[in-house]
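Since the structure comes first, as structure tokens, the remarks are kept for the end.
All protein chains of the complex are present and in place, except for one that has been dropped.
The chains carry the letters A and B, assigned in the order they are written, with residues numbered from 1 in each.
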């Protein structure tokens, strides 16, 4: 059983927790690849997906995971909701819970929002991304995908490349990979790498070729076009030129490395099509594994919520 | 069995109808508090939630009630729909019904919209709020919550406090409470109390302390921030000062009264946090009871729709 009642961040998990989630996800991956993709495990639970920020992809993945587990699903999105009417976060969530909802999956723009909630409510909470802080299920599916590809994470070298500052994926990945015994490097222009990275025990690199030469896996982050006005680099073309991963770069390496990306990808910006669609890339496997990993997290937290367990 | 085929407003219900709904809701409240919260009652029905106006909270409560009854649920919201393409209300609803939908739950900005529909279509309609007119399921869940707390409504004194003019909750509450034998008072600034209130046989009071001294239950309405431009009072701060319910006011009373609010609440405006979160308040019970009451309404109307009953 997990040591926690909520999945707020990877930081709070023990290595044993992570191992348990990854093993349970393996079982569920078999389930979703059978002709009958459903199990009745959460048949009596109601799960609310509470998204204060849009995220079609993550919401869809959670919704499918919940349906595969036979849970009842309620989607709540902030647009046009009582949030705009001046209600507090805690009141909104307490209202949803008063309707006998058993578990909350929440995406929120503010770092720490799910942690705040967890202190004040009974139900289990899963953080589906809190601002630029953590996105724990992404880190877990990334770890699952790496282990599936490489057999073992311990001792492997992982480079996270791109906009580290604005990424909720980077931090969760660093925590997960370090707990699993990997070495982690972050690589990007210095304007996109926070100062505190060195305190986390990760290597920092500004030259992408050197990062690729060092690593077994390159986890390439998305450049968020919508944040381009922040002017952290001169232009997309310049970014692609200095930090974009392309076939030419990969051919300079003396061995094959694994390419990952949390999606959605900007082809031609942080990654070219010949890389994204190559045999190096496990991008679509990450998406598939996302459903299995989320099933595992939901299933394991549901066990914590049942008083008779 | 109910005397009506639709739930358009409390005005049309007999006392026996209301009693039947409240008793049925008691049974369903037990259901949703069991580990297995579902009953197969409406397994063969399809219910469309047709919301021409946003209302996440009410829609969610209906959707959960429908799912607990095992109905198939279809959500139709006006944004981006054929409504914007110039289709009439009747055509929109007839189209939904032609797809073999059995029941319509409708929220509409125009008072009387569900009454108009009821004259022209076969299916059962539940009014989930028509402009500032009626919101019958809110009044029923309020009555259910009062009865649950006080044992009996007959002879009790209920003060409805706040913006009576723009509230769909006030009118439905007055009708329900009077039928159930309560005395009703409305309290607020004169700019927010319609002239016809006296014709309904309710007391009108402008001093909030006097209202609280008189009543057993204070049902505090929401100040709709989005309508502040109407200038019915000078400022939110002034409103809170004269009509906000706070601990100091409650401590001036010689006995404990019950505090209700239909939500979403504006903490510090119509009600302070120390009141909303106190043992006086049954605000979250109202939300929980809302699902049970809506299950009862759906269940009882479904019986009217079956030709073989």
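By our rule, a residue touches a chain if its C-beta (ideal position, glycine included) is under 8 Å from a C-beta of that chain, and two chains touch if they have at least 3 such contacts.
Here the structure is a predicted model, which is why all the values come from computation and not from measurement.
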{"item": "Selected from A:67, A:115, A:157 or A:206 as touching the chain missing from the view", "value": "A:67"}
{"item": "Selected residue (touches chain absent from view) among A:32, A:74 or A:93", "value": "A:32"}
{"item": "Residue touching the undisplayed chain, where the options are B:72, B:148, B:183 or B:277", "value": "B:72"}
{"item": "Where the missing chain touches subunit A, by residue", "value": "32-33, 35-38, 54, 56-57, 60-61, 63-64, 67, 79, 222, 224-226, 263-267, 269, 284-285, 287-288, 290-291"}
{"item": "Hidden partner chain, residues of subunit B it touches", "value": "44, 46, 72, 74, 76, 80-82, 85-88, 91-92, 94-96, 98-101"}
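Criterion: only the chains that are shown with their structure count from here on.
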{"item": "Chain centre separation in whole Å, for subunit B relative to subunit A (CA means)", "value": "40"}
